[in-house]
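Every protein chain but one is kept in place in this view of the complex.
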Amino acid sequence: MTEAQDGREPLDAGALDDFAPGVGVVREFRGRKIIIIRFKDELFALRNVCPHQTQSFEGGRVHYEFDADGEPGQLRVKRDEPVIACPWHAWTFSLRDGHCTVDAKLRVKTYDVKVVDGRVLVDEARRPAPAVA
Amino acid sequence: MASYDGPIIDVDVHNGPRSEADIKAYLPERWKDYLPIYPPHTPDALLTGSFARRADTWGPDGAFPGTDPGMLKKQLLDPFNYVSATLTHDLGHFPGLSNPFYMKEVVRASNEWMVERWLDEDDRLHGVIVAPLSLPEEAVAEVHRYADHPRMVGVLISSNPLRRPLGDALFHPMYAAAQERGLIISVHNEAGGVKDASGTKTTPPTLDGGSAQLGMHYISSLIVNGVFEKFPNLKFVIKEYGISWLPWVMWRLDEMYSRLREESPWVKDLPSNYIRRNIKLSTQPIEAGARPNDLIDYLSVIDGIEDLLCYSSDYPHGTMDDPLYVARILPESWRRKVMCDNACDLYGWDRPPAGADATPRPVAA
Partner (left out) sequence: MSYGGPVIDAGVFHEWPDTPTLTGYMDEAWQELLLRPGDRSGPVNLRGGKLFVDPRGAKAVAHGAMSSSEKAGLPGSDYDEMRATVLERSGRERVVLGYDRGLSCTTFPHPYVAREIVRAANDWTVAEWLDRGDDVHGMVLVSTLLPDEAAAEIRRVGTHPKMVAVALGCNALARPFGDPVYLPVFEAAAELDLPLVVQLGSDAATDLLSNPVGGGAPITYAEYLALGAQSQMAQASSMILMGIFARFPNLKLFLLGGGATWVPQWLWRLDSGYKGRAHMVPWLDRPPSAYFMDHVRVSTLGLERPENPALVGRALGVIDGIERTLVYAGGAFSNVAEEPGEIAARLPEAWHQAVFHDNALDLFRWPGTTDDRRHAVPASTTIGG
């Protein structure tokens, strides 16, 4: 976990309008590929490496996480929990904290994203990552 | 650990036409406007997005994944040290067309198309012959028709309109032709209309884990029907069923050896010996256990199982296995065999000389 006090600049990833909802955009941040995703009113950024076969998430569909609390036969979604499905094997990762919703051992690094004066800025995550399940 | 940089032979890459017209161009006039050659889409039972293809394999001009040789080179042949890729159609289900008069023309057109629109594009591309399986005599003729092409390596069985397990006598004339012409048989999931036991064709929840059952039964069927006694030089590669089931099948069939001998006059050797001599499996979709070594530990109960595995990607499908990923999870001593040499043995090619550098292409036997 790093703080921004290291003095390094956040990444200016582009204008907000450059980010169509649900379409991941790949940028480089401090030598690493990241993918930035706009979902409803929020923006998220993840390290752009799927832990399965180290492929890019670009092109992966973003959707609501499905709710396991429903009865079999019921389909419910968690409208505040977006996930991205890797375009290869469709394993799904939370945009909020990068945890893999189908394999508790896996997590992708996430970054802080905010919009300032219409610009999308990416920085190292300020808050500690939740403990791995 | 250094990434594998040796030569790669990929035995399962899926190629298709930009549009039906590309294949129909090779049909006789009277069939050109009859029916689609690809059957109407069946329900997307697995609710897969992106047509079940990797989202990044669409061509720059909107070409559907697997339809542009340029994309194939750019994404697979060139960035990895590819010596050969076997093209197996996407998925080559033409033999399943219900009108046999039409079907056999479409099959032939698909073979013409493969030769002219793909095999001529790059020396690293090899192909398989589609055969009109429901017409055994025509199937023999079709095999002979394309067997001379230097880069046709085998005969494809990816749909199985006869719904018979593959050892059935109906297939034997075609097997004879393939053996005679030095071709292998390329069996691709799901070579049968009936998936696994219990009637689960109608139930999506097997989630693909069940279809390997077909592969297992095809192996027992080939052995029990004496295919490897009648055609000892004929090799089969069984594709896209994964590999972790192979030890169980070898154990089970050997366990039943004395019973098999009583039930069939053709089972003269241990089933596992037939498998070792005549069968390879492609690796995709390669399995994984909880710990990095679990898959290899499980496979290794069979001595020398690494000789039976051939790397496959399944490009451009989303379920594909990246070649360096597969190489990475294999033991060092298995890598060169699985990524290259076993396929050479399968196709009857010389193995490229040892060494990390890109090597000349294998010499066709």
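To keep things simple, chains are lettered A and B as they appear, and every chain counts its residues starting from 1.
Keep in mind that, in the parts below, contacts are C-beta pairs under 8 Å (C-beta built on N, C-alpha and C of every residue); 3 or more make two chains touch, one makes a residue touch a chain.
What you are looking at is a predicted structure, and each value in this text was computed from that prediction instead of being measured.
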Contact with the hidden chain (one of B:A2, B:L47 or B:A354): B:L47
Option from A:L16, A:V49 or A:A90 whose C-beta touches the chain left out: A:A90
Touch criterion as defined above, residue of B:E20, B:E137, B:E255 or B:D350 at the omitted chain: B:E255
Where the unshown chain meets chain B, residue by residue: 46-48, 163-165, 192, 194-200, 202-214, 216-218, 220-221, 224-225, 242, 244-245, 247-249, 251-256, 259-260, 262-264, 285, 287-291, 294-295, 297-298, 301, 318-319
For chain A, residues in touch with the removed chain: 66-76, 89-92, 101-105
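Going forward, only the chains that are shown with their structure count from here on.
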Where chain A and chain B are represented by their mean Cα positions, the distance between them in whole Å: 37
For the chain B and chain A complex, residues of the former touching the latter: 48-50, 54-56, 318-322, 325
Parts of chain A lying in touch with chain B, wherever the complex brings them together: 53-56, 58-61, 85, 87-90
